[in-house]
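Only one protein chain is missing; all other protein chains are in place.
Presenting subunit A:
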Amino acid sequence: MSSTASDHRLAGLRKLFPVQRFVNDKASRSAFESDGLTAFRAKPLAVVIPETADEVIAAVRWCFDNDVPFVARGSGTSLSGGSLPVADGIVIALNRMNRILKLDPESRTAVVEPGVVNLKVSQAAAPHGLYFSPDPSSQSVCTIGGNVAFNSGGAHCLKYGMTSNHVLGIKAVTATGEVVTIGSTSTESVGPDYTGLFCGNEGLFGIAIEITLRLLPKPEVFHTVLVGYDSLRAAGDAVSAVIDSGLLPGAMEIMDALSIEAAEAAVKCDYPRGAAAVLIVELEGPREKIAFEREQLSRVIAATKPVVEMVAKDDEERMRIWKGRKSVFSAVGRLSPDFLVQDGVVPRKRLGEALVAIEKLSRDSGIRIANVFHAGDGNLHPLILFDGNVDGMLHRAEAVAAELSRLCIAMGGSITGEHGVGMEKRDFLPHMFDENTVDMFDRLRRAFDPKMIANPGKMFPGTEAPALAMTGLHPLEKAGVIQRE
């Protein structure tokens, strides 16, 4: 579309926003052309930056009335291309909708706007001894609206569940412009759980403009153990041993040798040298309970034949262990110019089998794969390393990623544990769900969005994809602010 034609078309939208919060110059549009999955890029027609719920509602209603697609976006940390713009659409950037509207320590709830950064909720709740449990690794920059849209996770999902388990109510504008209030400030409700359905809609239903969150008391003490093993399978088996013992750790994470090497080089986290894999187990709770459980964990670990065991003696040592784990994704940038990260899930008992298959895939394809994963809930994060400057390498890496998705489905798992389907895995949705179910997803989507203007082209296969571009580290990733997990 010529700039004059697009200007004419957008005139009505422009009138809804002050000049500095409606941008459609080339440079501004470029700033929004991709999210955390930089392999896909598309320039939107324009970007609007609302500061109030009424402005969001007005923008959505304008899009509905004018049949213009829109994509809601927070910090753009989506790793599945979920906030990739539509080339003939509008980006509704929600970063300025970043107020914590209410924090009520008595009911242990917070009402927030969608652009509030995840970590800010816990920071605001901290003086009351409370926190917001879901902690995606990008929590210092990702927003609650994005967390809701993708039902994000983190290291603590096994015990505490995903984002939706901590969302009590939502005020949203659907893609038709209807404003709905679902759920409430109670953890209980009457009638279908619309709040639960809205979480994880990947931006296809509309935009959450106010979100009521459940806050939990901060655990009193943590007990963090790092255990080295001489094989990945031994580390995977140790996870099952911990689970079978009746313990319910807050987090269980595994890193393979390549990940350990990267983390060690990047942040000198003092992980055991020579281990083929490390397992991190963290217990949390009241001191009396943890005093008992730490003994139990120690006995279980001893029986798994570890090559080394380190127990964090204090907060400093605990933070060093976690720093190594959290640094892996940016650290592998030292090993490879580019990487893709997968996010599939397998049943926990098949972790060892999955890792053997991944090793074989790596050997057969000649592409290095580093493994970091949320072992407690079987959520794999294979990092597929490649050099985008070499012709055809991106496509080879993508073929490996696709093979990994097939592997997870074949093992009875899922194509995504926390990143969402987005643009990246949409072709695999029909592999995971049968025709009737995908059709029901589509019917539900149309119940919210009959014109299919809310984040079109995502989750469902079959629509035109923007051209693949060269990949590279996200600028925030280079700065060590976010990690791809």
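Everything that follows uses one rule, which is that contacts are C-beta pairs under 8 Å (C-beta built on N, C-alpha and C of every residue); 3 or more make two chains touch, one makes a residue touch a chain; residues count from 1.
Throughout what follows, contacts and distances are computed from a predicted model.
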item: Hidden subunit of the complex - UniProt protein name among "FeMo cofactor biosynthesis protein NifB", "Carbohydrate ABC transporter membrane protein 2 (CUT1 family)", "Putative FAD-linked oxidoreductase" or "MoaD/ThiS family protein"; value: "Putative FAD-linked oxidoreductase"
item: Of A:Lys43, A:His419 or A:Lys458, the residue in touch with the unshown chain; value: A:His419
item: Among A:Ser28, A:Thr185 or A:Ser298, residue touching the chain not depicted; value: A:Thr185
item: Touching residue (missing chain; options A:Pro69, A:Gly200 or A:Gly352); value: A:Gly200
item: Among A:Leu248, A:Ala302 or A:Val390, the residue in touch with the chain that has been omitted; value: A:Leu248
item: Residue ranges of subunit A at the interface with the undisplayed chain; value: 105-108, 128-130, 150-153, 157-162, 164-165, 174, 176, 178, 180-182, 184-194, 196-197, 199-201, 217, 219-220, 240, 243-244, 246-248, 285-286, 288-289, 291-293, 345-349, 374, 377-379, 412-421, 425, 429, 432-434, 436-441, 443-448, 459
